[in-house]
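As you look at this complex, bear in mind that one protein chain is not there, while each of the others sits in place.
For clarity, chains are labelled A, B, C, D and E in written order, and residue numbers in each chain start from 1.
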Amino acid sequence: MDIEIVLNVSSAILFMGVLGLLLSSLLAFANKKLWVFEDPRIDEVESLLPATNCGACGSAGCRPFAEALIEGKVAPALCTVSSADNITEIADYLGVDSGDVVKRVARLACAGGSHVARMRAHYDGLASCRAAAVVSGGPKGCTWGCLGLADCAEVCEFDAITMDKHGLPVVESAKCTACEDCVEVCPKGLFSIQPVDHRLWVACKNLEHGDTAENDCEVACTACERCVKDSPEGLITIDDNLAIIDYSKNGLASRVATERCPTGAIVWLDDDRGVIKGTQAKRIIRKEALPI
Amino acid sequence: MSKIGNDNITWGTFSEGLWRDNPVFVMLLGMCPVLAVTNSAINALAMGLATTFVLLASGALISLLRHSIPKQVRIATYIVIIATFVTIVDYAIQAISLDLYNALGAFIQLIVANCMILGRAEAYASRNRPLKSFTNALGMGAGFTIALLCLGVVREVLGAGSLFGIDLFGPRFEPWVVMILPAGGFIVLGAWLLLFEWLKQRKERLELEAAAET
Amino acid sequence: MSTPETEVMQQPATPAGPMIRTLMGIAMLSGFLVVLTYQLTKPIIEENQRRAIEAAVFQVIPGAVARKDFVVNETGVVAVTAENPAEGIPIYAGYDQAGQLKGIAAKAAAQGYADIIYLLYGYEPECQCIRGIKVLKLAETPGLGDKIITDANFVANFDALDASLNDAGSDLANDIVTVKHGTKQNPWEIDAISGATISAKAVGKALNLSAKALLPKLAPQVEKLREDPPRQPPEQGEEQVN
Amino acid sequence: MSKKPTIELRTSPHAHAGGDVVRIMRNVVYAMLPICAFTIWQFGLSALALLIVVTATCMASERLFNRLSSQPSSLGDWSAAITGILLALTLPPGFPLWMGAVAAFAAVALGKALFGGLGMNAMNPALIGRAFVQAAFPVAITTWTPAFFEGRFTSFVPTTLTPPFLQPPVISDWVTSVTVDAFSGATPLALQKFEGVQMDTLDMLLGTTAGSAGETSALLILICGLYLAARRMLDWRIPVLVMLGAAVTAGIFFLIDPVKYPDPLFVLLSGGLMLGAWFMASDMVGSPVTPLGVVIYALMIGVLTVIIRLFGGLTEGVMYAILLGNAATPLIDQLTQPRVFGEQRAGK
Amino acid sequence: MGLFDLFSGLKTFAHGIHPPYHKDTADKPIRRLPFPAQLVLPLDQHIGKPAIPLVKKGQEVVRGEPIAKADGAFSVPLHAPATGRVRGIELMPTPKGPKSDAIVIDVYDGSTQEVLWKQPREMSELSPTEAIQAIQDTGMVGLGGAAFPSHLKLTIPEDKTVDTLVINGCECEPYLTCDHRVMLEHPQALMRGIRYAMRATGTSQAIIGVEDNKMDAVEILRDHLPKGGSIKVESVETKYPQGSEKMLIKSVLNREVPAGGLPADVGVVVNNVGTLAGLGRLLPEGEGLIERVITVAGPGIVKPGNYLVPLGTPIRHILEQVGYEGSRTEFILGGPMMGPAVSAMDTPITKGTSGLLVLNEPSIEEESHKIWPCIRCARCVKACPMHLNPSILGQMAAKRKYEEMAEDYHLNDCFECGCCSYVCPSNIPLVQYFRIAKAINREQAA
Partner (left out) sequence: MTESLSFIFLNAVLANNFVLALFLGLCPFLGVSGKLNTALPMGLATMFVMLVSSVSAYLINIVLVTFEIEFLRLIAYIAVIASAVQLVEMALKKLSPALFRSLGIFLPLITTNCAILGLALFQTFKEYNFTQSLVYAIGAGVGFILAIVLMAGLREKLELSTMPSITQGAAVSLMLGGLLSLSFMGFAGLGG
């Protein structure tokens, strides 16, 4: 064999060997001196989380939540965005209990669409509930009611809210992750997060009573107290001219309470049949908006 | 997680890189050669093949050695392995055609630094059996090559009026020089991405409408 | 689904030994692979390169079919061989079938529009003129700057570009200059390309610089190049032209 | 009170200074009309055709993108028209119409629609369009025709009507045939840079030189710009500081070597500096909003223009300088946030 | 002293705007209007805790009698503005928006409506604490608009020293002239009030700042200045928002109230001329604040003028008296720059209301309502008296980046003067955005 080639080959291998030795010793040395421990499971758990960083879990984002999970401080089910499968997967990975997975959704305490609730003025400005609310409380006759300018629908990152044809937000339960964004944005505080089994529901926040309330909105709670009388003691009370349901007694709730409500402000939410009003509730056939 | 532990080689193992995780269009990896050498279709093809070779060879080797490489030196090791194959390709191309070699410039050597290759080594080859990572690398390489061709073809046709060096429009055609320039590279890739995004959104919209109808 | 190996992760567990062993092993393996490739491809690449140079030299020296390498330095013109590398300005002498010196090829470079343009040009002692140029490397705008290669009118400038020396033989009689397209009047002027004046000027500048540096030294020594033409002109035919 | 009025609810303030975007934009168009008229008088049919084609393509593209993004038409805000007119004014008068259309499309697509339309764009759309064709068709965009050539109102410059996608014909012969004095086909800047010849100041003021359609008469541009500044449609600081930056930089080099470098007045009057300073650097969309930022931005454009002109490969630098200024605007804005009232001054 | 002062010679601040002033009612003397049939007195007419009602449904009250007491220090009492019978405490619309609790009084038709309830006292005999208590008892709040309880403002925190009382007679809002009239018609009451306030705050000098479009008021005030020069009158440039206390302090004293700080931080207390004129009149009499002067103006008003009205008068009543026209009308409480629009004609005049402005169709139509994207014209930046960057703030608000707005761009220093919206050629409702942003940030912090 050619001597030059042999020389070349050997010097190459030698050089690389020396280089490899040098570098690896350097790294090994650095490894000893500079190593910082980080639990690799954090990455793994984080990759199982939805990466929406929505904060619904109460942590500052998905990674902090992952860290808290590893430390065992929180239960996986607190992430309301993940699907049940995902949560089980995380729980399995960590070998912990997934926690309580009760579906909770956002619910709206107003039924005053444009066809039943009167406007007292014509609002002309930024199309946003927040914006309208700072102008004299907004154009709506009922100053507690939904302004219908869709701030909630806009902030919902999960597209769970759409506006119906009367300008009322409708929550699609399946998509709602209970992230509370809509709760925070609504200037009238109409949304709250409720477990799905809270089926008896007062869809009104109007603090006026009787005709004054009904004048502004045909489906307002008039504080007539029929629901209170028809339901078990203490389940429903009237406070500030509004029916209030004590959900600690949710087990006692039934459709009966809604039956005699004259305006249909109190309703029963059924999984299959949707919103069910009482039989004596005023029929609303109007489709178009009320004039100002 | 689940896809890592799984040992089955499926169509998905291969096709992942072609479309769903296309290294260029979806993951935006290895951008430098993508933009730098795609001013003609032939360069794009050569670069694509060269990269694919390196991807395959290094992927296979790393996958073979995956259990014996300590964590702390893995990057260094991977890089040395990759660099070896790149050097081999480099000399091979020089031997095949000096002109091609000159056209591709330093970018053959820069395959070493192509983020995609190291990324794949890290994410796939080091965690999967050789055959599986080989299959995946083949898909990735093919995806990469196709993406390069997408760019190369557009840029060459508009920028030089030719395709694979064959004149398309006759001598009076006015080439759009910008397409061959760096700016053109960015813009053409941007345009491809726009096109894909548009198609994707249109598909989603149609699906939504179809769902609404039923 | 693997259970996390918590204990393993608590400490930097890998001892230095395996690290060093692996990296060294891989490094040596790489070295071996590379050197192998290098040795295998080396003759082919060298042959490629020789052909490329030759093609370029023969292109700029019309009629040449053989070449010989020299350098020009303080001591004059020195032939270069593998055994005898010499320092200086490298030139290639081109000879025809009959071993007659047809011309000399030399390198030139100047900053163009985007980057430095590298040229090889052929000088013919008989007419004291430049008979051809070949661009070795350029990064000019495709379709524009590369007209210095493709534009027939521009290339025609170098059919016989005057590069004669002054009477004292110490400098060019007239500087080679690039003039605006359509205004060439003298044989030492280069007619620029409209739209790529900068690239064209760079060519002129490169030629001028190189010729000024080289020709005064070379002219007295031309005879020396004729002395020993290469013995067997290499076979012809498969010239590669870009 | 007979009938209860409808109460209007509006947020404060309930007063407005009056004047809106449309009015500003419309006035910019008015201000450019004299320049357009002048260029048509100078270069004839070709300039007219170029103006029409480029502006129309800009507006058509704008409409197209409105459609694609299902937005209402935004032609009403006139900004597409401004983009079109300004773009046409920066092109050589004999520029092939099809290339003009490409430029216009690029201007609207790359410069504006991509980012969401009016006000959202990062860089000056007209200049994006021009930079695009400058890079795409570098020869055509540096092919100049003489001003006031004979027969300009009856026939086109031969390059104007080049069929789409084809190369424009070489017009050096045509140029010699229509000019009495020897027109060298070069702009004042090119003459200065490549031949070392300096053009007469008066010619440049009045516009009897070659150049882009709208850049030749510095005086007219100045007047039209001043009109806008007087009506507060543009911030006079920008053009003034751009010119100041350019003049000072040029002055320094002129003092160093008056033979090699042109004098500041020449720098101010030649090329697109006037048009750029008054109509393009002043585009508020791409310029900073902070008072200090405006100063930095404008000076930077002036200085860069001269640097590129004197040391770069190109003869003209205004376009690139403005684009770079636009690109730096977000940074400048961030770094020059004004001191808020009541915020403690450093050291106090 | 700023560069600007050197040129104009007039005291002023940087930035700001010059809207048309429309001060057509400046020569209309203060008049009374007939009493309405019903008065609506919200319990939270001031900043702070709502007052606590002292009356029951059906109870009879006489003019001037206290009907609600202050709920602690951060609150003020309420007095009956007319003799009549309490109809009840009901939810009534307020200028703020949501309905809130208000005492509703049916006014007796036949009553002479004399003030029947007063406790005259000798002011010079009171100790400072007693003086402050006396001020709280009047129910006085800032009449300049903010309705901040005056006794609190005149109580100087222990860690601060205040050397100057600035009296705000700028009335920089277009249309409004009530302060102007008070200065013209009640200079003695004003001077008296100033002296009380100086005594309460322990300041040795007082400066009345008046915009130079009210030189007649400057003359009259100068005529009434006490000897010794402890009180001065300064004319300042007519420019909006000269009347904002931060701007006024800058103009007359060249002091800058620190961001997020109060005038007391630079040794100043600012009071509106109406407030001090009111105190000057009420304190020695021992009466409560039961009525105020408001300017009723605007293109939709038939008989514009300055009117003295009992608190609680529904705007419907005032409008019926002065006459208004238009089928689409905008009712604004206060000036056009900062005053809120109201959505119900039952809304009452409260302590903080300085004017009632009616804009009708033509003035509404004048504005084009289309909102364009921000074209970064920087007019807002040049207008903002707080030297903020409304341009970027507006863009961030549209993207709901509220926290960043506060953190990086001083959102909280915006006092909602409206200069930015006024000049914006794109019609961007900047102030409205900023109000929302601040509200949401406040909620998030809470």
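As a working rule, a contact is a pair of C-beta atoms (placed from the backbone, for glycine too) under 8 Å apart; a residue touches a chain by one contact, two chains touch by 3 or more.
None of the values given here were measured: they were computed from a predicted structure.
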| item | value |
| --- | --- |
| Partners of the unshown chain among those that are drawn | A, B, C, D, E |
| Of B:C32, B:L64, B:L131 or B:L168, the one touching the omitted chain in the full complex | B:C32 |
| Residue in contact with the excluded chain [from D:V22, D:L64, D:L114 or D:L206] | D:L114 |
| Selected residue (touches chain absent from view) among D:M123, D:V139 or D:M233 | D:M123 |
| Missing-partner contacts on chain B, residue numbers | 28-36, 75-76, 79-80, 82-84, 86-87, 90-91, 106, 109-110, 112-115, 118, 178, 181-187, 189-191, 193-194, 197-198, 201 |
| Residues belonging to chain E that touch the chain removed from view | 373, 392, 395-396, 398-399, 401 |
| Touch residues of chain C, complete complex, unshown partner | 27, 30-31, 34-35, 38, 109, 111-116, 198, 202 |
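Here, only the chains that are shown with their structure count from here on.
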| item | value |
| --- | --- |
| Common touching chains of chain C and chain B | A, D |
| Longest centre-to-centre distance from chain B, chain (CA-based) | E |
| Most central chain, Cα average position | D |
| Averaged-CA centre spacing for the pair chain E and chain D, given as whole angstrom | 49 |
| Length of the line joining the C-alpha centres of chain A and chain E, rounded to whole Å | 41 |
| For chain B, residues that touch 2 or more chains besides their own | 1, 72-73, 76, 80, 177, 181 |
| Sites on chain C at which at least two other chains make contact | 1, 12, 14, 19, 22-23, 26-27, 30, 34, 38, 141, 144 |
| Every chain pair in contact, whichever chains are involved | A-B, A-C, A-D, A-E, B-C, B-D, C-D, D-E |
| Touch list for chain A against partner chain E, complex | 120-122, 124-126, 128, 130-131, 133-139, 143-144, 155, 184-185, 187, 207-208 |
| Residues of chain C touching chain D in the complex | 113-114, 141, 144, 180-182, 194-195, 197-198 |
| Chain B to chain C touching residues, read off their complex | 1-2, 5, 39, 65, 68-73, 76-77, 80-81, 83-84, 87-88, 91-92, 94-95, 97-99, 102, 159-160, 175, 177, 180-181 |
